[in-house]
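Every protein chain of the complex appears in place save one, which is left out.
On to subunit A.
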């Protein structure tokens, strides 16, 4: 490392430590850039793949009102993906490249989207629990040290509260319905609760990159801190809804002023992360088909633009 590089690194460390923001053209350590690209790309991919489980129900929504809401929500998720790809590009990568990496399984996305949406109650539960977990994860990222990432997160967080509330309202409607509808909600909660706890990632002891990410102020809290916050927030919501969270060990701990909860099945988590979840293959196959099937559209639009530009250049005879 040259003297100037040491100076630059010291300057960078000072900026980050004093809650300053790092902007695209600033000098940054290579590890910081790589960590950001990996994390933001993974986040972007999750938003894009996350459209599939919910998109699965757009054509079967039970009313026009629910269909319009679901459509708007899924469109938002596409937007979230694009805000984030836009942020990665400020770090010098091409979003086309990132899509290639996703469909070649060289980059990951959140394991939660590898579970199937079996009933319409799943749409409500995803809004409530999955978007709820996303909010807990994302709110602190609005203060992330990398400016473009933090700004994308501010935009995303504004939209997430609509996602969570429409889900909760959908579930309240079902809970006020028939016995069968209430059972449908409970079944969906039973299937999504544990995977939503896994969204916060491995336990702190198994998350080797967390310390560095926190030192760089990319992350603000450890996985377990956020998971605890999520459990504490969700328990009273489940009570209000009248559903049971499927964990016999879940109870208030007066001493800790927090809820205790049971052990997460990390084997299942690792299986799903490694590609053996119920829907991994289908999700990637759909993404690949959409990307490759859309190639002619992108080519045609580019060809049209090139022709228009060339014609505009030719001076009138």
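In this text, contacts are C-beta pairs under 8 Å (C-beta built on N, C-alpha and C of every residue); 3 or more make two chains touch, one makes a residue touch a chain; residues count from 1.
What we mean here is this: contacts and distances are computed from a predicted model.
One chain of this complex is left out of the view, and of "Xanthine dehydrogenase iron-sulfur subunit", "4Fe-4S ferredoxin-type domain-containing protein", "ABC transporter ATP-binding protein" or "Ring-1,2-phenylacetyl-CoA epoxidase subunit PaaB", the protein name its UniProt record gives is "Ring-1,2-phenylacetyl-CoA epoxidase subunit PaaB".
The chain not shown here is touched by just one of A:61, A:82, A:157 or A:238, and that residue is A:82. Among the residues A:5, A:94, A:204 or A:239, only A:94 touches the chain that is left out of the figure. Subunit A residues in contact with the hidden partner, per the touch definition given at the top, are 23, 25-27, 72, 75-76, 79, 82-83, 86-87, 89, 94-97, 148, 151-152, 155, 159, 295-296, 298-299, 301-310.
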